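Every protein chain of the complex appears in place save one, which is left out.
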């Protein structure tokens, strides 16, 4: 769909066409589910892993597995090099000024909890306000609820536009006040697919002296994210959503800010000197990496970041805009009973993500996804860790199809046909036409 | 060394001999370092991984990788099954009454921080006392220091016996009082190799109404650990030390106790219902597993637990007693300048771990391990995340050789000869005999 | 050897199910095509009687499902339970309908003796992994829990009419001392030395309202037990809790075969304790049987 005629052997990543030609890099995609070829459209929940990431993991465990930062022997030195090189690859991927600004954590959830329990605990007082939105993932709601319960801070939630397709920026602006200490918003919504106007939000937050955290779980895998121009003070993301292993993710923060944050978890690696009753702490990022880290996983995350950078995140984004638009348009055309959430492609200057959460009138999302699974099509159903947003949308759950760089227009066709069959299947039962 | 004549094809794990016959399961061991066959004796820092664990990881990523607990599609259902099955395998491994008592965390460090920030924050008040020891890993010191700083609790440290080989149980008993709320001790020391009299400690702690946490990082990989008889309220361990992947570990706790603990990190999976301003939480263990967990890593940890259980932890322990004793005796005989820390084998009813931390008079531990590395022998040098213990021992650092089930007496010989060569090398330089 | 965390004991044979459930399993097994089986499930859903609005309350709701599900039992004068259920998902409603049809008109003992593994015979790809969002398993477990509550309430009501408080006779063999009184379930100290035993006592007392309950810890006798078991128990010093003898006298057992009684107790202790218990030796008697045995012993 993107580049053409790259049939030469071992092309450079930046010349590999996305979509079908990329599928050979993802061994898992070549399988049948319920007797039908797998169509994996649950990428917003987790992405699949290219060979280069699997190889990085395998090399770690079969060539140089050792604990990091502690040993002088050859395996340990190599493991340390690879681990720190992975941190640098992530820094490069998001254009961080220094790899010291990248803290390796388990997942984006831990990263947000880390900020809430360090910067938050030290800087948020009774009556201070934190601006979130009704479209946040639970990971960007619950940590602030726990902080607010401890400190007496007040949570304010940006509401949706009247058509319920994206965050209402006028409402956001009206919530800002000198009491606003923090704005923490989702960069790309995992249900609506809408993209935040980060520059505007950053400018407005800065104007009232508030810090800005962006949940980039759904942006880092899919578009260029450059922390030097994004305007955020912290961003968080999970490796498993951008072609990396599970069990690892990162927090990026401006270095002065990280330096101002007290440690959270205590243990090995995060210390300078330990005495029986007190200790001194290492500078960031080590200060926030207590204990043996997710070594192989971080190395896999670095490999994923490097691989995606090689593909070119502008190309990734362009491909996803194309397939995302196709997905939206075909899905919306299946039946008048199908409602797709979020902005219509083209209606928004910043575009929309290549995911489509939807419902079919008269059918439960779980029933829809169960029947799609019978046709080999993997989509998610449920509240997608966004219960408040589903309350706003007036539904208990939704189904969601989310595409990535290896999905093809042909797969979208299979999904859409299976959905039409599914609707017909339930209609038939109700009209009594079945055997 | 253990069983004999099991040359038949594909023997059951419980019939595989430990030591040399096991090495074919560990691909990493078959390599050269600095032109010499690798002798990996840094197992107390991290263990190597058998094929069965590598295969489990690979299968996850190439067959059914998906997010867990959320989807109805086939991959997600399989991933959920495998993840929960892994939890059950860990439960079985430590004989936990229910897999619901097993919380999957990043590492033992996180597990201790979890207890300190949940049970600790709720139950530890000013003037309450927490009993630790001078031999604790930093992971079992710093979290309690942070808690004490928040709450005004007092830390008491069990000292060493006069010969500095193990914890002084009389001193432990003298520290107990009605103010003691918690005893948190290392089950097997990562430097001294001494084994705690857990039954005695549990009985004494219970007598004053204190809870007991045991740091089982160095016991779970090496000996049978049965939580129903151990007497602890919580135990913690890290997967990477017992043949599993990095980035994962577990907290076991008695269920009523886990149920009494408030959540720590907020996010997806750990909730029941989320509203904008407050949420209700899931029961343990989910309550403590916020966000997408380390899915593949947990599955690898389960595979490791099952594999070790198949070998038989009694056999593992017996093998390690044998090779540990050989290691100690040969090392102590290298030179009168060599001091090995911890109890002499046979001097202790509970034995000692198959590790030997040591120093050579006149040489820095780092110099020793650097030269050993030139001979292909990987040992650790440093404070082993136990700075206070090294202060007690009166040295800034030590070298440590630690054996596991795949190490052989022949490897101990290589290590001991390389150590003798290393000492001679430094002596030669000082006596000016070099070119 | 399968790990014990998830596996239940060997799958039941169809012949061990209540007749109503046997019929359903048979009906599904006649359909070869998975889509047709889903169609059949949806027909079950359409046959489900509407559930009154007042039944859609939190205490009837199955936790952890993505869809909403409610189940309500009714214990009628014939000693049998009849179910109502509803869901906003049609497939889940089908599963609910299947359970309502299969378990209505059964005695509490029959319901408690059913294992959830039967769902695997239906070809609906239902998982048996305990998980928050396993709709089927959570629904099935809520139905068994509600059954137990009804049994307990009924036994208590009968007892209050007619009988004195049940006497628990804790007997100890070796180092496993029984600690709590029969009514002491709630006040078992959390730092108990015998958590497994305490839990068994609590569970059995609540569910069976036993006239007599004896729990005997034989673990010490088995400390020398060969193989991996012994490896996990023989070394640690303190008392293991691995082998128990339980004798229980309860009128709940009236009309139940020995096999069903044992299965019911297994079910009761499964989730909490199956993994801690390596061996459970059971003697289950109705009050009448106990009296007869006592008389016999007196004679013997």
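For reference, chains read A, B and C in written order, and residue numbers begin at 1 within each chain.
One rule holds for everything that comes next: contacts are C-beta pairs under 8 Å (C-beta built on N, C-alpha and C of every residue); 3 or more make two chains touch, one makes a residue touch a chain.
In this text, all values refer to a predicted model and were calculated from it rather than measured experimentally.
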Touched by the hidden chain, restricted to displayed chains: A, B
Selected residue (touches chain absent from view) among A:178, A:209, A:336 or A:394: A:209
Contact with the hidden chain (one of A:32, A:226, A:262 or A:413): A:226
Of A:49, A:70 or A:106, the one touching the omitted chain in the full complex: A:70
Touch with the omitted chain, as defined above, among A:49, A:181, A:309 or A:400: A:309
Selected residue (touches chain absent from view) among A:16, A:91 or A:248: A:91
Missing-chain contacts mapped onto chain A: 14, 69-70, 72, 74, 77, 80-81, 84-85, 87-89, 91-92, 95-99, 197-199, 202-203, 206, 209, 211, 223-226, 228-231, 233, 254-257, 272, 282, 286, 306, 309, 312-315, 317
Contact footprint on chain B, counting only the chain that is left out: 34, 363-367, 370-371, 374, 381-383, 396-397, 425-426, 428-430, 434-435
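Methods note: only the chains that are shown with their structure count from here on.
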Chains in simultaneous contact with chain A and chain B: C
Rounded Å distance, chain A centre to chain B centre (Cα mean): 32
Separation of chain A from chain C, taking each centre as the mean of its C-alpha atoms, in whole Å: 42
Gap in Å, rounded to a whole number, between the CA centres of chain C and chain B: 37
Chain B, residues touching no fewer than two other chains: 70, 72, 74
Two or more partner chains touched - positions in chain C: 66, 133
